[in-house]
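Please see the structure below; I have some questions.
The complex appears here minus one protein chain, its other protein chains still in place.
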Amino acid sequence: METQTRQILEGVRNGSISVDEALMKMKSEPFEELGYAKPDLHRAVRQGYPEVIYGEGKTPEQIVGITRSLTKNGCERVIITRLSKQAAGEVAESLSISYDEVSRIAYTGNIPEPDGIGQIVIATGGTSDIPAAEEAAITAELLGNRVLRLYDVGVSGIHRLLAHRELIMSASVIIAAAGMEGALASVIGGLADCPVIALPTSVGYGASFGGLAALLSMLNSCANGVCTVNIDNGFGAGYLAAMINHMEVRK
Amino acid sequence: METQTRQILEGVRNGSISVDEALMKMKSEPFEELGYAKPDLHRAVRQGYPEVIYGEGKTPEQIVGITRSLTKNGCERVIITRLSKQAAGEVAESLSISYDEVSRIAYTGNIPEPDGIGQIVIATGGTSDIPAAEEAAITAELLGNRVLRLYDVGVSGIHRLLAHRELIMSASVIIAAAGMEGALASVIGGLADCPVIALPTSVGYGASFGGLAALLSMLNSCANGVCTVNIDNGFGAGYLAAMINHMEVRK
Amino acid sequence: METQTRQILEGVRNGSISVDEALMKMKSEPFEELGYAKPDLHRAVRQGYPEVIYGEGKTPEQIVGITRSLTKNGCERVIITRLSKQAAGEVAESLSISYDEVSRIAYTGNIPEPDGIGQIVIATGGTSDIPAAEEAAITAELLGNRVLRLYDVGVSGIHRLLAHRELIMSASVIIAAAGMEGALASVIGGLADCPVIALPTSVGYGASFGGLAALLSMLNSCANGVCTVNIDNGFGAGYLAAMINHMEVRK
Amino acid sequence: METQTRQILEGVRNGSISVDEALMKMKSEPFEELGYAKPDLHRAVRQGYPEVIYGEGKTPEQIVGITRSLTKNGCERVIITRLSKQAAGEVAESLSISYDEVSRIAYTGNIPEPDGIGQIVIATGGTSDIPAAEEAAITAELLGNRVLRLYDVGVSGIHRLLAHRELIMSASVIIAAAGMEGALASVIGGLADCPVIALPTSVGYGASFGGLAALLSMLNSCANGVCTVNIDNGFGAGYLAAMINHMEVRK
Amino acid sequence: METQTRQILEGVRNGSISVDEALMKMKSEPFEELGYAKPDLHRAVRQGYPEVIYGEGKTPEQIVGITRSLTKNGCERVIITRLSKQAAGEVAESLSISYDEVSRIAYTGNIPEPDGIGQIVIATGGTSDIPAAEEAAITAELLGNRVLRLYDVGVSGIHRLLAHRELIMSASVIIAAAGMEGALASVIGGLADCPVIALPTSVGYGASFGGLAALLSMLNSCANGVCTVNIDNGFGAGYLAAMINHMEVRK
Amino acid sequence: METQTRQILEGVRNGSISVDEALMKMKSEPFEELGYAKPDLHRAVRQGYPEVIYGEGKTPEQIVGITRSLTKNGCERVIITRLSKQAAGEVAESLSISYDEVSRIAYTGNIPEPDGIGQIVIATGGTSDIPAAEEAAITAELLGNRVLRLYDVGVSGIHRLLAHRELIMSASVIIAAAGMEGALASVIGGLADCPVIALPTSVGYGASFGGLAALLSMLNSCANGVCTVNIDNGFGAGYLAAMINHMEVRK
Amino acid sequence: METQTRQILEGVRNGSISVDEALMKMKSEPFEELGYAKPDLHRAVRQGYPEVIYGEGKTPEQIVGITRSLTKNGCERVIITRLSKQAAGEVAESLSISYDEVSRIAYTGNIPEPDGIGQIVIATGGTSDIPAAEEAAITAELLGNRVLRLYDVGVSGIHRLLAHRELIMSASVIIAAAGMEGALASVIGGLADCPVIALPTSVGYGASFGGLAALLSMLNSCANGVCTVNIDNGFGAGYLAAMINHMEVRK
Partner (left out) sequence: METQTRQILEGVRNGSISVDEALMKMKSEPFEELGYAKPDLHRAVRQGYPEVIYGEGKTPEQIVGITRSLTKNGCERVIITRLSKQAAGEVAESLSISYDEVSRIAYTGNIPEPDGIGQIVIATGGTSDIPAAEEAAITAELLGNRVLRLYDVGVSGIHRLLAHRELIMSASVIIAAAGMEGALASVIGGLADCPVIALPTSVGYGASFGGLAALLSMLNSCANGVCTVNIDNGFGAGYLAAMINHMEVRK
């Protein structure tokens, strides 16, 4: 940032840039105005990641428009989350995308080679937690991570989890996805010595209150190194895990 | 009940009891009126257990009065819960009681010989859960049960719990007391094949909301054979455990 | 468990098992990997009960797959809960199952002869609570219990309940299912001298908040010997009742 | 109201009152301005009852000031609720009041002869609910009602309540005060055929959430003829009961 | 009750009834067993009102069955609440009923002549509150009351309410139905000197949380003589109003 | 008001109006009775604005009826909010209206020339907040304000917002519409020195709880000059903004 | 902002400022670093108001330090809110301040001459709401507004409010402070045709839940032109009212 400003200032000093041009340059922002959205064309550069579109509540036309704007400006890979199967079909008529039904993620381009520190383990308490877990898994894979899925290892049958204790011990980052009582995060947090991202899901009934029980349980985890994302926010969990798994690469 | 009524009716038939006397007898109830309370003098007989006084919110004078009324009517053992140390001191000036500071339970008479089916295991997630657990433990002991304490075995260090797996497998009933995320009940529920009573405690801070997180977590337990009592209700957990542990004796 | 480990160790000592084989054996767990689920093949043995599949959120194909895996491994009876009528029809094309529409429970095999301590009484406050109550009832029957249904005995017409006082007094375990204000559990808890499992239902409107009013009411019951399960968790109530009703048999 | 306006208008017509005087008169309101409060001097007339001061959060000086203003304007009886013992002592130095410690009610003048339709029954679930119940009872007595107290008849010992079934059947209005699970209102509502005012109290712990459990339970009562007032609002319950008990007198 | 028992006892004394017959008579209860419901055949007598069936969650067949059982046993008027238009059509094929679409109430027999103390005023804040208000109005009319409807007089246009001040002052009982902020009950409570039944409705959006805002507002009303029923519980409000409006008749 | 009353009084004094006529006039209110609604015909005059009909829960017939009544009484512009596309179609068959699909607002007459103090800026956090924002925008425009839309400037890409800092600094009033974490209001509140109306939207998932997270966030804003309206209440925000933007005009 | 940047750029062009100096100038921020706080020295200029310190949770030393830093930098008037009497005493030893006990506001300098558009009316429902109302009143006065207090005009005695209808009609902005059911805001909102700021207070008990009932009531107000601030946030209400009352001055 400073470098850019310095260049402009030096341009002003040596007369190659007028004061008005300088003012304009310093205010101009790297995003494009589409009316209904302002795709952030430099974020990919700024944060070192593909651009992500939250698909829920956007029309297929809007998604196509934003994706094209991003692609036109040099973004190699666009990830679209929370895209219904039907909307994905409509988008696919205009754009070349891959679509995963379980996670409801679409993307342009290919899944890159994994290049992170280690392996991200994604565990679920039950089979119903798989959609949220897959949103995290595909996200992490699209961001260049090797992902190991460990599904249906809920704490009520603790031996299923303990049978994989070594996998857990060797992970770089772990995402623990669970609904109902959400105890999986605490148990994994106690077994592992790496960051654990707790992903509460809305799976359950009655007093689970749409994932609130799991969320509160995870926030109150007595294990160290555990943090929590929003209910069913698989994308957020996968994104953060990818970030942590690339700590050394980023430096 | 039927027997009593039959006796009265037969008295009416054979003329030994007048109709008015019969009407009176059939309405008279086995409780004594103290003005501020109606001690239930036949409950001990009716339910096969000592009488219990909830001490919180009662003055030492009221507690002494109710206890005397119960004792006078043949109740051998009176249990007083939620009694502060200071109130216990005042009660002890008028009555011969034993008092346990941790559980805040006072009682008249002695702890009976255990005679239940097996052994009640009481586990806690941390040391701060011990007061609620002790309320359960002392209650169960006063109701004739052998109690095994397994404290500070929270799920964030699962090996501490697993080291005692055989104890858990051999229990007759288990009480799992935990605050914070309350995951202990689910893990024990998965390990054990006996009834597990989940006892949420108000231990925690922030989003534990005074035990709500643990309560919701326990209600949503995905393990079979788990039920829940109110937050910090050690007495209720101990009483129910005692009842279950005397199932064969009761028949 | 110890016996198995001892056998392996003795095999190592006498040379019939190599160290590597022993390591492998000690880690191998008795569950089968289906990709989307890990049916726990030894739980039936470990906990003395049929295996249970939570049907909600699973496809008919997944249910058929898990049931076959369990049956192939010697599980005589599989219980599938929360199965919609339509899904049950699809499952029935591949598997021989019985299906009960009210409770939405399907199962393989027959209902066994009851062999518990006594009789489980299941009471409801109104007719709308019957589906949850039937989930409990069928579950208990499938686990070998005699069940007595006492429906529509809510506390606003207390004489309906009191007319059955002797049934209540003679029960081994009672399940009290109620929505709205959930007062049934407390009244029954005061009448009975056996464990009472409070089953809040989501029946009600307005400030019942989907069963929350009944749940809180039941958790705060002033009667002794009462515990609570999750809202509408008829299966959990029936399973726990069955466990308690087999206390003497299990020893 | 109409009469007053008519008189003014007739005064205008016959010239005894000028238009400006008439405008002024029609705006003047029968309350006195004390700066910190506007005692409503005509409410006693308008609603047929003594004036009531909510004592909490007012200084003894303010209470004395408002009471004097009311008395000076012809109000025979002033009721002060939620008055701490200490504040009552300070008020008593300036005013002649009676004070009841349990209900924390003070009042000027005497308790009137009861003149309502019948008798108001006030029942409590336990001894801890007595302060709220007494606030209702003293209020009703000060408003001219005969009150029958039926304390400690909670539903977990239903025979204590049933023993008084005839009292309940004969009441004109019933106030059912209970904390914890608040089931008393439903049971009484089913037994009685008169209006039942449910008075939730903040008695309880854990998931009673300061009376919320009892409040929700009472709002969801499946009995007919039940309504609810705010938690611990004994005054409101007593006032409404008095109003109902004077229905025929008022006509 | 006492009379009946006395007759039985005298029969026993004079030998016209055997002890066993007496025992049987004293236990027999006046309700009929339909399997899915226990219609309370004597409640009409016991409480002086028609029998009411809560229609929601019952099949047309069940409603027809219960209604026939009640009618057969002498109940002149049956009220069915929360009956959808479609269900009403199906019931009408088997039974002669009147049906009101707005209130969703059906009933057998005719609306009786009003005979209460005075007139019940039912006010609503807006037009969307009318269905709940009509449930109350029709209920009250079916229970023998004259009802005056005062709709769309919400407090944000206070002059609409004040224009009807005299109606309000002259009412015997008032029902104030409002959603959103529920302020209507307080304002009417301040204007009237008769009991006011606050009926919160689920009308609103956003932070009205399905009627919770109105409910809390009404429970906290600073006006005297106000009580509250459950959200959208028009029937409960109408029933209680009818009870209060018949206070003098009942004595 | 005073003028009207004075005129009546003077009429009484000079005999041109009888006392009874005067009484009648003083009570008559300027609203028309339609049975289902009481359109307030003088509000437009009283508050200086067009009349507004809340369309949700009203039938097209009712909307047409109320609109005609208002128009007939001289109301030039009627605004109908929360009108579905289908209902708008039906209304349009009877009335000449304009309809905007995004905001779901219909209106009679034209959008007036803006005449407020300055310009109202309406910002949204994302594209999904646009419907609520447009409800505010169209409302403000219909009330005579110039509106500048600044959409998709959420705080997670703060440079998008900062790029428009001058617009924000120059606004007369700002409406900040955001769901999810609702942080937009605080950031704008810190940048601007004009009133900021925070408009929480129900956009989000999981722990956004239908807009509750944004609502609480906005209520707790640490910026000065910020107030909050109900979740998704775009109309309320637009109306208040218009009122503030006409402060000098009104004097 | 642009002007400043332009001046710097022109200085660079004409050589009077070096590139490094320009870079430094453009980054330098007008706040002073005290370690524990960053007083914003230019905010007074930027927002046209005195600087405000939130006193709660700050030590008297910190308050003195921040105030001195602000004064030293040219801030004429510093307002300190939420200052306990004791803390005010300690601050007064080091600084010359005025302190108001009811509102708990301290300030340096004098109360300025009012110069706003009109008069701000501050109404309260009861006498207990006065502290919050006074926080708003003193704040508004310190910001140059004429304030009219209208206390104890709650809606349960609507004539007290209506007696002041003309004051309400003539206000420039109104603040409606109320606890309990918070209905005051809606009624005033309907009477007034100026912006109404609803100020919920924590006054109440039971189901008022610390002001939540009033807050929800106010957010759901059906009156137009009403917005809401946080519970007990008198400062926020007063600040916003002052801003609105200076709309024409600011242009």
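Which chain is which? They are A, B, C, D, E, F and G, in the order written, and residues in each are numbered from 1.
Operating definition for what follows: a residue touches a chain if its C-beta (ideal position, glycine included) is under 8 Å from a C-beta of that chain, and two chains touch if they have at least 3 such contacts.
All values derive from a computational prediction rather than experimental measurement.
Only one residue from A:I8, A:V52, A:A133 or A:A183 touches the chain missing from this view: A:V52. When the omitted chain is restored, the residue from G:K58, G:R104 or G:R160 that touches it is G:K58.
Here the missing chain is touched by one residue of F:I79, F:I97 or F:L191, and it is F:L191.
The missing chain, though absent from the display, is touched by one residue of A:T67, A:N145 or A:S172; that residue is A:S172.
On the side of chain C, the interface with the absent chain consists of residues 2, 5-6, 9-10, 12-13, 15, 19, 22-23, 26, using the contact rule stated above.
Considering the complete assembly, chain F touches the hidden chain via residues 125-126, 154-158, 162, 180-183, 185-187, 189-191, 204, 206-209, 212-214, 216-224. Contact between chain B and the unshown chain involves residues 126-128, 130, 151-153, 157, 159-160, 163, 203, 205-208.
The criterion applied here is as follows: only the chains that are shown with their structure count from here on.
Listed candidates were B-D, B-E or D-F; the one reproducing the A-F interface, defined as more than half of contact pairs identical by residue number, is B-D.
With each centre defined as the average position of its C-alpha atoms, the distance from chain C to chain E rounds to 38 Å.
Rounded to whole angstrom, the centroid-to-centroid distance between chain B and chain F, based on C-alpha atoms, equals 59 Å. Each of residues 2, 126, 157, 206-208, 212, 215, 219-220, 224, 230 in chain D touches at least two other chains.
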